[in-house]
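I have placed the structure first, in the form of structure tokens, so that the comments after it can refer back to it.
All protein chains of the complex are present and in place, except for one that has been dropped.
All chains are identified by letter, namely A, B and C, in their written order; residue positions are counted from 1 within each chain.
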Amino acid sequence: MTHATHRFTLLALAGWVLTPIVVLALRAVSLSWRYPQIMPMATASGGAFEALADPRLVAAAATSFWLALATGVLGTVLGFVTARLVTRASGRLQQLTWLGALFLVVAPPLASGVGLQVVMLSLGFGGTVLGVLLAHLVPATGYLTLFAAGILGSMQSGIEDEARTLGASRLQVWTRVLLPQLAPRFAESVVLGALISWGQLALTLLVGGGVVRTLPVELLSLVRSGNDQAGALAALVLSLPPLLGLGLLVRATRRTGAAL
Amino acid sequence: MTRRNVAPLAAVLLIASPVIVGVAYTILAALGLRGAGASELTVRHVAAALGGWDTWRGVGWTLATAAVATAVAAAAAFTVALRVQQSPLGRLLAVLPLAVPHVAAALAALLLLSQSGWVSRLTHAAGLTPTPADFPALVYDRFGVSLVLAFAWKEFAYLVLTAVAVLGTLDRASDEVARTLGASARQVFWRITWPQLWRGTSPAVIAAFAFLIGQYEMPALLAPSTPTALPLLIYERSVDPNLLRRGEAYVVALLALTLCAGLIAAHGIWRRRLPGVTR
Amino acid sequence: MNTPRGLVVTGAHVSFGARPGLHGVDLSVARGERVALLGPSGCGKTSLLRAVAGLQPLTSGAIAVDGTEVTGVLPEQRGIVYMHQSPSLFDHLSVIDNVGFPLEVRGTPRRQARERAAALLDRVQLARLAHRASDTLSGGQRHRVALARALAANPAVLLLDEPFAALDPELRAEVRETVLDLLGTAEWAPAVVVVTHDVDEAAAMAHRVAILLDGRLAQVASPEHLLNAPVSVAVARLLGLPNVLTGIRAADGRVSFALDRCDARGAVGQVAVVVRVNAVRFGPPGAGTPARVVSVQHRLAGTIVRVDVAGEQVTGIPAPGLSLAAGDRVGVLVDPGAVHVLDEALGGRDV
Partner (left out) sequence: MHLFPRVGRGGLLRAAAAVVALALAGGACRENPRAASAQELAEGPWSTLVAQARGTTVIWRMWRGDPAINAYVDKWVAPRMQEQFGVEVQAVDSQGPEMVNTLVTEREARGGTAGTTSLLWINGETFAQLQQEHLLAGPWTMRLPNAALVDAASPIITRDFEQDPTGYESPWGMVQFALIYDVERTPNPPTTIPALAAWIRAHPGRFTHDQSFTGLTFLKGLMYGLGGGVERFQHGFDEARYVQGRDALFSWLQSVRPYFWREGTTYPPDVAAMHRLFANGEIDFTMSNNQNEVVTKVRQGILPPTSRAVLLDEGTIANAHYVGVPFNAPNPAGAMVLANFLLSPEAQLEKQRGEVWGDGTVLNVPALPEPWPARFADVATDAAALPYDVLAAHARPEVHPQYHTHLLDDWRRVMRADAR
């Protein structure tokens, strides 16, 4: 590929990806921005950014953050354990599991969420952060099981045996060989799980019953109320933490995503 | 069942149990045994929901928009992935939309593509569209243009991520061998690279497609009132002021679940018949 | 003059960055001829092959196939097939479609391509696996499929890059037989270049062996000639010849070395003497130069004995019926006709 087409590709890509983000950013800093103005007529002063310091929004951000972190960590543990268990099972069960895991990831939240709501309520977790966490774990574990299966499948199969014959105990194989080898993959897995939780809306609303407030829930409130300036601002804030996570992921793009 | 299957099966069931229970509840509610307005076993909801023209129209419309959006996203993602593989800047740009939540992406689409949106303002400034009404309807429109674009924008990033990962695992040597066996660069792409890229990414493409069928926030902000998108239909029925009709929501929800499960199963079967696919 | 059939490489230069490249390689391989390319790792063997195949540009020089200049021609239009170390089968295609691939990309209708592919598979005794997925084959089977596929392209030139390196010895011999069998069939008769680092394999497969050292062809000759008369110590060492000894040439042109002396005109001073192993014979002490046995190895081809002669180690074979052990004293006799003198001093290399 020539230099020129490469530059053209990057430019087109930047246009496609960045235009919506730029428009959100313009809206976020404009007090009013009506047709046919191309640029906002009045940019928001400090007052408009007070919305960011709104204790509700701050609390929602904290809830979102802890939920995402917990989903990432627990989803990673569950995903790797399940993948490990299942790779030892028979081919047919394996295949069913992969299809099932894929289904958990994509099942319409509006449809599966109703059931999750009943389950969480009967366990006494309705309207609690714990209940929402368990609900987020369902799609996250599905996805991370697929991810973990991809990782474990591509690992050298002989490495455990070799480590054993070199004198490592079963525990040492884990602590000194497998876990250190997997550590970067765990980090990626946690980020992926956190991303899944971070963007959840329907499951949060159904299981959290409106009581558990996360950033997407607050954002939906703002957009539904027609307050686009605050909505756009919240949307950008909502996008920042995942960006940091993505930075980590992109470094290892070649492995990530191979799960699916 | 063999002994080695017990532990894995139990683990899988445990993780899937909320969804299994959820589906069980949904079936009971669809049959009038659970949920608001529930009284006795009845097929009334099933008949009403499945006998309704608007349900099937919504199914068709949702499948069509999701399919077009997935196709657009996949085509763009493959093109970009093939070209930015080696460019860290390109890869970072391409995955940015992953960080933007669906509601935010829908809001951006609204700000950008509505008849008084930013693009319309640009064409106005260029003297092409004197009033908002002269700009084509891309939001709340029958063809779901803004919805398709917003869907595609979000899924694009996910598919680039997957495609770059798959391309990284491909054996470059086989491209060269194919060249010396007489294939032109174009033939190498269509006969060697593309089939392998497609089989590596097809589960992700199908997952994106199935996911879009159930996505609620974006149609809620961008879709037209008719045909009514499947998730909106579920929501609308589930909050119907007539309690006796809420059971229909569960029927439509089951329909959506079945569509997703069917897609995944069909894909699984298709994939098993491919040469060289072990799982 | 007739245009030469086969491959002609003239003055090939390839440079890549900091590493040494190829410097003016000339090589011609006739149709039906097999040339083995032998050299230490990193000497540019693979680069030469890739450049010939068109997968890597030549800095200067020319490549001709069957008399037609192909320098700068796209790889798919050169009539040259390049086979990779590990057979790069297309795992998304079945075995038969792999073999039919070269025909299909040339526009042969699918049915015809399959018929031809089936015939080729039959020749490599894999007809029964035609519809298997290629990633379910064993290593040896993959090689044979790759070969059938290469031949389906009906190439004028076939380049094999360490084709059997990944196979275990037993399979290696079997696959090599298949390859020789197929290549020996006049119908295709491509010019073949085989890259290898195994001297025995080169000798077994090739009509001629080309030695590539530091980006230059040091010697191109038949295996026999090469083993008898390497042009330099470096070539002798590359070939793994065990008896490269120090000699001194006197003013009268007589060269004396640890075992014997011989006549070879040239400059006075240090020279290197190469003696073939089977020209060195160990008898009972008394006859020939006295030596002490260092080690004894029993091989398929016979017993090999290493002795110490005045501080230099020499390898040879015991006289018939003589059983030797380390520490035994022996006498060394040399066939004077098998002594080859090189006009260069032996480096101070450890033996």
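Everything that follows uses one rule, which is that a residue touches a chain if its C-beta (ideal position, glycine included) is under 8 Å from a C-beta of that chain, and two chains touch if they have at least 3 such contacts.
Quantities reported herein were computed from a predicted structural model and do not represent experimental measurements.
Undergrad: When the whole complex is taken into account, which chains on show are touched by the absent chain?
TA: Every shown chain touched by the left-out chain: A, B.
Undergrad: Of the residues listed, A:13, A:68 or A:85, which one is in contact with the missing chain?
TA: With A:13, A:68 or A:85 as choices, the missing chain is touched by A:85.
Undergrad: If I consider the whole complex, including the chain that's not displayed, which of A:74, A:129, A:196 or A:230 touches that chain?
TA: A:230
Undergrad: Specify the residue from the set B:115, B:129 or B:146 that touches the hidden chain.
TA: Spelled out, the listed residue whose C-beta touches the missing chain is B:115.
Undergrad: Can you work out which residue in B:7, B:89 or B:266 touches the chain that's missing from view?
TA: With B:7, B:89 or B:266 as choices, the missing chain is touched by B:7.
Undergrad: What residues on subunit B make contact with the chain left out of this view?
TA: 6-11, 13-14, 17-18, 20-21, 24-25, 34-38, 53-54, 110, 114-116, 131-133, 137, 140-142, 220-221, 223-226, 238-243, 245-246
Undergrad: Contact with the hidden chain only, please: which subunit A residues?
TA: Output for subunit A: 31-32, 34-35, 56, 81, 84-85, 114, 117-119, 121-124, 126-127, 160, 170, 173, 209-211, 213, 217, 221-230.
Please note the rule applied: only the chains that are shown with their structure count from here on.
Undergrad: Once every inter-chain C-beta contact is counted, which two chains account for the most?
TA: A-B
Undergrad: Could you give the separation in Å between the centres of subunit A and subunit B, each centre being the mean of its C-alpha atoms?
TA: 17
Undergrad: For subunit B and subunit C, let me know how many angstrom lie between their CA-based centres, rounded off.
TA: 57
Undergrad: If I count partner chains per residue in subunit B, which residues reach a count of at least 2?
TA: none
Undergrad: Two-or-more-chain contact residues of subunit C, please, as numbers and ranges.
TA: none
Undergrad: Going by the contact rule at the top, pick out the subunit B residues touching subunit A in the complex.
TA: On the subunit B side, the touching residues are 2, 4-5, 7-9, 11-12, 15-19, 21-26, 29, 76, 80, 83-84, 87-109, 111-112, 116, 118, 120-122, 124-125, 132, 153, 156-158, 161-162, 164-166, 168-169, 200, 203-204, 206-207, 210-211, 213-217, 221, 230-231, 234-235, 238, 250, 253-254, 256-257, 260-261, 264-265, 268, 272, 279.
Undergrad: List the residues on subunit C that touch subunit B in their complex, please.
TA: By the definition above, subunit C touches subunit B via 50, 53-55, 74-76, 78, 80-84, 86, 88-94, 101-102, 104-106, 132-135, 149-150, 152-153, 159.
Undergrad: Tell me, which parts of subunit A touch subunit B in their complex?
TA: 1, 5-6, 9-10, 13-14, 16-21, 23-24, 26-27, 34-38, 78, 81-82, 85-86, 88-91, 93-95, 97-100, 102-116, 118-120, 134-135, 138, 141-142, 145, 195, 198-199, 201-202, 215-216, 219-220, 223, 228, 231-232, 235-236, 238-240, 242-243, 245-247, 249-250, 253-258, 260
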